[in-house]
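Presented below is the structure to which this report refers.
A single protein chain has been omitted from the complex, and every remaining protein chain is retained in its original position.
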Amino acid sequence: MQGVLGAFREIDSAVEAIEDLKKERFGDITVFTPTPRHEFEHVMAHGPSKVRIFTLIFGLAGVTFGYWIPVWISDYWPLVVGGKAIATWVPFTILGFEVMVLVGGLATVFAMFALAHIPRLTMTVGYDARFSGAHFGVWVVTDPDRADDAMTVLKKHGAEEVRRER
Amino acid sequence: MTQRRKWTAIPGLLALAIGAAMLSAYSGASSSQHHSPVQPINFPHPVHVQKLGMNCLYCHNAANKSMDPGLPAVSTCIGCHNIIGPDRPASDLGPKRHSVELDKLYKFADVAGMGAGMGANAKPIPWVRIHKLPEYVHFPHTRHVNAGVTCQTCHGQIQKMDRVYQFASLNMGWCVSCHVNGYSAKEGLQAAGYAPPDSGANAAAAPATVATGERKKARYDCANCHY
Amino acid sequence: MATTATPLPGGQRPNIPSAAVRFPAIKTYDQVDREIAGTLGPSLGWFGALGIAILCMLIGATAWTYQIHEGLGAAGYQPPVMWGVYIVTFVFWVGIGHAGTLISAILYLFRAGFRTSIYRASEAMTVFAVMTAGLFPILHLGRPWKFFWLIPYPNWRLIWPNPKSPLVWDVFAILTYLTISSTFLYIGLIPDIAILRDREKNPIRKAILSQLSLGWRNSDREWRHFTRAYLFLAAFATPLVLSVHSVVSFDFAMALTPGWHATIFPPYFVAGAIFSGIGMVFTIAIPLRKAFKLEHYITLNDLDAAAKLCLFTSSVVGLAYLTEFQVAWMSGNRFEQDYFWNRVFGQWAWAAWIMLICNVVLPLSLWSQKLRRNPAWLFILSLFINLGMWFERFVIVVPSLSHEFEPWQWGTYRPTWVDYSILLGSFGWFFMWFLLFIKQLPVMAMAEIKEVILPPMRRRRDFSHDLTQGVVDPDETGATH
Partner (left out) sequence: MSQDTKKPGVKRREFLKVLGATSAAVAAAGCSEETGKLIPYLVSPDQTVPGVSTYYATTCRECSAACGLIAETRDGRAIKLEGNPDHPVNHGALCARGQSALQGLYNPDRFRSPMVNEGGAWKVITWDDAITRLSQGITQTRGANRAGGAVFINQHESGSFPRFLDTWLAGFGMPPHLSVDFESDAAAIEANRRTYGVAWPSLSFKDAKIIVSFGADFLDSWGANVPQQLDFADARARLDGAPRFVYIGPRRSLTGLNADEWIACKPGGELAIANALAGKGSIQQAATDAGVDQAALQALATELAANKPALVLSGVSGESALDVALAVAAINQASGAVGVTIKPAQPLTGFEGIAHTDQLLGAVERMRAGQVSVAFVRGVNPAYHLPKASNFADAFAKVPLRVSFSSFPDETTELCNLIIPDLHSLESWGDAEPIRGTIALQQPVMDPVFPTNSKTIPVAPGTADVLIQVAKKDATVASKFGAPDYRATLIAGFPGGAQALGAALPKGLAAGTIPARTLAAAPAVAPKTTSIASTQGEFFLITYPSPLLGDGRGANKPWLQELPDPVTKVSWSSWIEIHPETAQRLGIDRGDILEVKTANGTVRAPAFPYLGVHKDAIAIPFGRGHRAAHAMPMFDPKTHTVGEVQWGYGRYARDLGINAFDLLPVGTHAAGGFIWTATKASVSKTGDNEALPSTEGSARQHGRGIAQAVNAADLNKPGAGEGGEAKEALPGDASHAFLPGLRSPVAADAQGDLGAPTAADQGKNKGLYREDDIRGMAKRRWAMTIDLARCTGCSACITACNAENNVPTVGAFWQNATIYADQKPGFNITRGREMTWIRLERYFEGNPDGKFGQDFETRFVPMLCQHCGNAPCEPVCPVYATYHAPDGLNVQVYNRCVGTRYCSNNCPYKVRYFNWFGYGEVDRKQYAFPEPLNWQLNPDVTVRGKGVMEKCSFCVQRIREAENRATLEHRELQPDEFTVACAQGCPSRAITFGDAADPNWTVAQLANDKRAYHVFEELNTYTAVVYLKKVNHPAAGATAPRA
């Protein structure tokens, strides 16, 4: 995969660079930022994350399972304790809740992994150690002939360093 | 300056797997099923039961009236083997031969020879125990035998075993599944290796439950066996 | 021309409005990385502390080994007091755990600014506290090697745990709590580990850090899902905080022992847990900010805010104490009344009064702002709070059991060296993990701190403006060159 990488010191220049790139119809843009900034969210204009769907589904699945286990266990081998009914629903709410949290929580995390493509087995091109520190990176995927335009745009907005990658 | 590096989360998963394995192993899923120790005297059940058609209760005489099935006293063996000595004539049991096992018996029972009774320094035969339940399990043979459960249901077809081995797992789950699902005289007979009497006199002679295949269930709460 | 930017969708995570002035002393991203990463790497004092912790841990381990060999009688149990130091300590450590989750999750949802700097440390504290607490239910068993019978796993006995038993609820609650809070901690750590990874020179350490950071590369996509997942985890952890200690309180509330059988227990326990947790946070954070020279991260404002929370929970706990007596008094139940009289004037009066003074009286000092902003005092107070909260659990467990329905079986309780060694060991175990943590991984969330300080800008301008509007105002578009 070929493309151009620009490293910015200032956030606003990076944002403006992205806007221009978008104007110039550069499609596949990725931003590297040490910390989540809304400026980028707005300019990249991706929709809200899909994680929440997984959370909901698995949360519900969890609570169902959490209720079902104790009921099944109690009924599987009906032993009377303390003159109580075999399947006592009210206290099983506790288990239902705990299992919901467990399953839902873990599902959320794995959903996040899946959607964010981590753990990623190869460090893809276009990443630079500085981006976890104090630099903002803009990575544009282009075919070689348009690479120069991209580089100019990035340079124009004061990228500290601009380079091609392939 | 593109860096390529391998990542992996496998070690963690491995650890989990090992942990799970250890837990299940530790949880005591073990059983001495199938173990078949060598006995001081290789007592041939097939000959006594299959050929001579002796009843289990002849030797294990307490099985129908006690928790313990009971072991034959040495005198019980000598009772017959006083007249049936180690030198065996040719018979439907085989050609003329000399039985080493009976020599051993005579040695234990301190029997001089055929006809001579047990001697003064007779020693009991140290049979090796095969079926062993933990001390906290109280298994009443009498209840089961009197309920018509065939010995083979739990002990396997002893009459066909040249050397007795533990037939069932004797796990709690094994016991309980029978108490829950119930015992059917029909299956009991099959387990014993005898075809269920199908027609005519046999059917009449057999208990009604054989025909109906009715299942007899039993209590399975803990205090039935654990106290 | 019109911006391509879309307005903030609801639920999107905005920056804290006061972000710009959150950490006045922190100017640049580099500074954050430099200062916090600088706290890593072992020092002589650290080795000393770790040594002591491990020693204590070993003492506890030895005592436990002896107890397993000899039988539970080695501990000081004295029927009818069938639960003692172990359960007390169990509840104590679970309680400690709660403040961590409170700070990292609940305050996160409430956008309480002062959490940013202390949440990492307290979240770690939570995980290690729960790890410690989790040992005790096993440790107090008569046959600890059979502990797994409490876990519902398929087995050849075809028999399962009793889901009606509060102890089984405990198993579920504690395991869930441990899993979720450690996940929460780890997720929060990923970006910071990435930072360390990128700063690391030593190839081996770099390799390890790379594994831990799961290949995190700060891309916008990662951040987008990350922030959302983080939010939901927080949303899950929040009720968990309330539930776990409620469940622990059921161990007592569900029994009919006088002094245990009370509906007030769940809220009372949760409040107590958070109270004790804040105490432990002080005990940990105050020396930490001094040793690591991070006073400008954990500012006096933060301490002040935490102290207010402490004062609040303290008064909730105090109210609970009073309510217990009032209920016993008005219940007309002879057993309750006898017991509560015995609690404050009977053989256990000393314990009860330690509890009341440490948990209710001393924290009143926090009404004074001067003291709230005085780290030294907060530290001393926190020690008293820890002591008081341990004794609160003691007062709940031991006197109740020693003074039950049957006068003939009234008794007393005298712990032995085994109990004390294991109690000591639990502290050793806890601090061992914590010390290892603070020198290997950042005690503060670098990425989150970067989030709340001013980002580097080419042009100064009103920042809050950006939050509401798009990124740049139209008139300035194209004016750049």
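Going in written order, the chains are labelled A, B and C, and every chain counts its residues from 1.
The working rule: a residue touches a chain if its C-beta (ideal position, glycine included) is under 8 Å from a C-beta of that chain, and two chains touch if they have at least 3 such contacts.
Being a predicted model, the structure only gives us computed values, none of them experimental.
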Option from C:Leu256, C:Leu322 or C:Leu364 whose C-beta touches the chain left out: C:Leu256
Contact with the hidden chain (one of B:Cys56, B:Val74, B:Val149 or B:Ala185): B:Val74
Residues in chain C touching the chain absent from view: 66, 70-74, 77-80, 82-83, 137, 140-143, 146-147, 149-150, 159-162, 164-168, 171, 251, 254-257, 334-335, 338, 401, 404-411, 414, 416-417
Hidden partner chain, residues of chain B it touches: 28, 30-32, 62, 65-68, 70-76, 118, 122-130, 132-136, 138, 140, 142-143, 146, 170, 180, 217-224, 226-227
Chain A residues that touch the omitted chain in the full complex: 77-86
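One rule holds for everything that comes next: only the chains that are shown with their structure count from here on.
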Pair with more cross-chain C-beta pairs in contact, given B-C and A-C: A-C
Chain A-chain B separation of Cα centroids, rounded to whole Å: 62
Centroid distance [mean C-alpha coordinates] between chain C and chain B, Å: 58
Separation of mean Cα positions, chain C and chain A [Å, integer]: 27
Sites on chain A at which at least two other chains make contact: 77, 79, 119-123, 127
Chain B residues counted as touching two or more neighbouring chains: 5, 7-9
Residue numbers on chain C that touch chain B, as the complex places them: 148, 153, 155-159, 207, 210-211, 214-215
Touching residues on chain C, where the partner in the complex is chain A: 3-6, 8-9, 11-15, 28-30, 33, 152, 158-164, 168-169, 172-173, 175-176, 179-180, 183, 187, 190-191, 194-195, 197-199, 214-229, 232-233, 236-237, 239-240, 243, 247, 250, 447-448, 450-451, 455-459, 466-467, 470-472, 480-481
Interface residues, chain A side, partner chain C - complex: 9-13, 15-16, 19, 22, 30-52, 55, 69-70, 73-74, 76-77, 79, 81-82, 84, 88, 91-92, 94-95, 97-99, 101-102, 104-106, 108-109, 111-113, 115-124, 127, 129-134, 156-158
